[in-house]
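One structure below.
One chain of protein is taken out of this complex; the other chains stay put.
Chain lettering (A and B) follows the sequence in which the chains are written, and residue indices restart at 1 in each chain.
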Amino acid sequence: MNAPDFAISLVYIAYALAVLLTFGAILTWVERKQAAIMSDRIGANRAYVRIPFTQVKLIWLGLFHGMADGLKLLLKEDFKPLAYDKLAYALGPWLAIVPVLLVFAVVPFGGTLDPGRLFPSLAEWFGGRTYPMQIAPIDAGILIVFAFSGITIIGAMLAGWSSANKFSLLGALRAGSQLISYELVMGLTVLGIVLIFGTVNLGTIVERQSGTVLGFLPAWGIVYQPFAAVLFLIAGIAENKRIPFDLPEAESELISGYFTEYSAMKQGVFMLSEFIEIAVIGALFVTLFFGGYNLPWMNDTGFVFPGGHAVPLSHGWVVVLQLLTFLGKVFLLCSFQILVRWTLPRFRWDQLLRFAWKFLLPLAIANLVVTAVALWVQQA
Amino acid sequence: MTIDQLLVYFFGACALLGGVLMLVARHPMRVALALISCMLSLAGIYAMLGVHVVAVFQVLIYVGAVMVFMVYVIMLLDVRDPSFVRRYSRMLLPGVVLGALLAGALGISAIRLGAPAIQPGAGAAPSYLVQPFSVEFLREYWLHFELTSVLLVAAVVAAIAIIRSGRRSDG
Partner (left out) sequence: MADTQLLLGLSFVLFALGLVGVMVRRNALVMLMCMELMLNAVILALVTFSLETATLSGAVLVFLIFVVAAAEIAIAIPIVLLLSRQRSSLDVEGYDRLQG
């Protein structure tokens, strides 16, 4: 790997880490504020920062509550339970957060980057190379997403089992069965998109969504497969263990579920992984069903409106527009997930499993069958 | 020694370490963790060799399904078991001797084979990208694919039958 490739990879990794960690932190604030707005309250507005040597207190709509929470978690006492499996206890938070961060490595957050055109003074160092704006443009994109989601299951189960606590064990069992069931549903719903776009490469799926369908609709996944989009979102919220599917960490039933015995920043890591996974599920939904990083009727060279009217844009504008569009769409999806969380009550355990196996799974298979038959009829 | 080769050696060493730890660990959960690390290292080796399809499915099926099931069951069966205290059966010494003999015999045969003589199949090197691999797979081996689906149905039916019989014998 030569120097320009390495430099671009570093830039991408820094960008992805910045985006994910910022989303993780901001979403805690968004959750509290959106919940407050939805229930006609003011929300948390007590944490302030005082400008030194003055009496001016900055409250800023409660943004500092996230900072205060982070500081609190870092400075809390770090106790360890009495009789526990040390190795699995230490591994739990790692296995819960690292795969979530790694899934974002295959998500395309922009189109093709041509650094030579953006920075003409460095053009000969880059030598005319173009880079797709993905950390890892691997061919088996969707499969890697599911592979890493399987590792988070092991993390949750290890965390719950290793703390010698019956409530944690219950949370771990619930987490294991729930995550397996809904990962299966997620896989089946994505197969419809794979059939239509003919590839499992996430970058190619986004590129193929930049055309038009029926002459005027943007060729987004949600236009081809609206049913599968809804199923995928439901299964994604269940994979994330959010309400209405948050029985593994049910606050009123199981103390804290599978991470009861984790104190201070170790629990902070679990919470952070949950909020980052909100952003990652949003990013996956945007990539598969919502057109990815492109605005409607936009592709790498500019806009191509239905009717043939083309509006070319310069490369710098295209890159900035694609990055901002991706972030905006992911934020909309995260806001929707928070809306669902504060609206619906929690499932009961048997209802949750029955919902997955007897309702969502047959619907996903039916969706796949209908898609396959429709494609076959269309190609005949 | 490029970084690719170094990574292959690193993953190979991790796989070997995982395998040895499997035999030495006392608690089945530690053995499961060693096996998971061994499987992940093997997936890393496949990815470094360029066989991305097999690497991804190794993590997806083996770590994500088989080992999750194994960890789930070990979680459920946490009994204070005599097999935790006395790990090894009576066959410890004969077992180790036989294993060493087997590894030695296979190793000597591998060395005697010498460097491989590449006999390319009909045509150029196959592509391990998902689409060409799948098309090639289903063009030539579709019968095997269908037979494995029959095998999976048989496995599902057998699992249900076992659970039913277990429930009946429990009364």
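In the analysis below, a contact is a pair of C-beta atoms (placed from the backbone, for glycine too) under 8 Å apart; a residue touches a chain by one contact, two chains touch by 3 or more.
Fair warning: this is a prediction, and the values are worked out from it, not measured in the lab.
*Asks:* Mind giving the shown chains that are in contact with the missing chain?
*Replies:* So, taking every chain into account, the missing one touches B.
*Asks:* Name, in rising order, the residues on chain B that touch the hidden chain in the full complex.
*Replies:* Given the touch definition above, chain B has residues 5, 8-9, 12, 15-16, 19-20, 22-23, 28, 31-32, 35, 38-39, 42, 45-46, 49-51, 53-54, 57-58, 61-62, 65-66, 69-70, 73-74, 77, 79, 81-84, 86-89, 91-92, 94-96, 98-100, 102-103, 106-107, 110-111, 113, 115-116, 118-121, 124-126, 128, 133, 136-137, 140-141, 144, 148, 151-152, 154-156, 158-159, 162-163, 165-166, 169-170 touching the missing chain.
Definition applied: only the chains that are shown with their structure count from here on.
*Asks:* Report the inter-centroid distance (CA atoms only) between chain A and chain B in whole Å.
*Replies:* Result: the chain centres lie 30 Å from each other.
*Asks:* Quick check on the complex: what are the chain A residues that touch chain B?
*Replies:* 85, 87-88, 91, 138-140, 143-144, 146-151, 153-154, 157-158, 160-161, 169, 172-173, 176-177, 180, 183, 198-201
*Asks:* Which residues, counting only chain B, touch chain A once they are in their complex?
*Replies:* 27, 29-30, 33, 36, 52-53, 56-57, 59-60, 63-65, 67-68, 71-72, 75-76, 78, 129-131
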